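The structure under discussion appears below in the form of structure tokens.
Moving on to subunit A:
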Amino acid sequence: MEKVLELKDVSVHFGGIKCVQHVNLHLNRGEILALIGPNGAGKTTIFNVITGIYQPTMGSAEVGGQPIAGLKTHQITALGLARTFQNIRLFKDLSVRDNILIAMDRTAPSSMVASILRTRSFLAREVKKNTAVDELLEIFSLQHIDEETEAKNLPYGVQRRLEIARAIATGARTLLLDEPAAGMNGNETESLMETIRFIRKRFDLSILLIEHDMRLVMGISERVAVLEYGKKIAEGNPKEVQNDPNVIRAYLGTE
Partner candidate 1 sequence: MKKNLIRSYVAIFVATLSVVACTKKEDNSNKILLGEYGSMTGEVANFGQSTHKGITLAQEQYNAAGGFNGKQVEVKLYDDQSKPEEAANTVTKLITQDNVVAVIGEVASSLSLVAADVAMRNKTPMLSPSSTNPDVTKKGEYIFRICFIDPFQGEVMAKFAGQNLHAKTAAIFRDVKQDYSVGLADFFKKAFEAHGGKILIDTAYQSKDSDFKAQLTEIKAKNPDVIFIPGYYNDVGLIAQQARSIGIKQPLLGGDGWDSQDLVKVGGAALENTYFSDHYAPDTTEPTAVKFIASYKAKYGNETPDAMAALGYDAFFVMMDAIKRAKSVSREDIKNALAQTKDFQGVTGKTTINAERNAVKSAVVLVVKDGKPKYFATVEP
Partner candidate 2 sequence: MSVTQKSYFTWSIAIFLGVLFSEVLYPGLNGYYQGILMVAGVNIMLATSLTLINGFTGQFSLGHAGFMAVGGYTCASLTIYLLPKLGLSPLGIGFFYAAALIAGGIVSGICGYLVGLPSLRLKGDYLAIVTLGFGEIIRVIFLNVDAIGGARGLTGIQNFTNQRWIVACTLICCFIMFRILGTNQGRGMQAVREDEVAAEAMGVNTTSTKVGAFVMSSFFAGVTGGLYAHYYGYLNPSTFGFMKSFEVIVIIVLGGLGSVSGSILAAIALTILPEALRPLQEITKVDFRMILYSLVLILFMLLKPNGLLGRHEISYYWKKFRRSKT
């Protein structure tokens, strides 16, 4: 099976602190893989390595078969990988539409001259992008929000959805979702799961997600990997992982 993402023996150290140690992980095309583990296990650090924000101390990462060492974050995004953030990093003062458009600009940029002269091709691209935005808004049921609303004024759950929509807008085929259901109630989580399943089909996505909400993890992921103290302690399908003694120990303590 084609691997869209692979970590090979990755370690990340900050000074003396070993956040991630010798982690091997891969994501298959079209798959949903959940990364779970207690707080501070190094999950988000792994996301940061994959998106080029941190350089791994050891080991390497590949996106779509291409090593990403030395690449800047935006270059990795250009390889077709986008993410959301644990603590939501929308463009707070910009409108819902602009938030998505910024991500979408990558797919159809215009030159400075074309932009300023508003050439035919520029306008065509803008129309195309805006139509695509309309579709995304509908998928994430954001279409009823006033387009001038600034992102910071949206309800929390809506912000989370908008962030996923924005990530997809980059044209990514691989999505990293950092706690997409955090702070959502049961109904919202339910509909989020629905949406994730839908977008996977619609956009042919492979998804790696970090989540604490076990209902969501067990509900939509095909595989689960468990981290503890920077080490991968288990990997397998949700059922296997649930019954893994190491995982039970990690979550419930040694007793």
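Candidate entries met the following condition: all candidates are chains of the complex that A comes from, given by their letters.
Here is the rule we use: contacts are C-beta pairs under 8 Å (C-beta built on N, C-alpha and C of every residue); 3 or more make two chains touch, one makes a residue touch a chain; residues count from 1.
Because the structure is a prediction, the values reported are computed rather than measured.
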In this complex, the candidate that touches subunit A among 1 or 2 is number 2
Write out the stretch or stretches of subunit A touching candidate 2 in their complex. 51, 53, 72-74, 77-78, 82-83, 85, 89-94, 98, 101-103, 105-106, 109-110, 112, 115-118, 122-123, 148, 166-167, 169-170
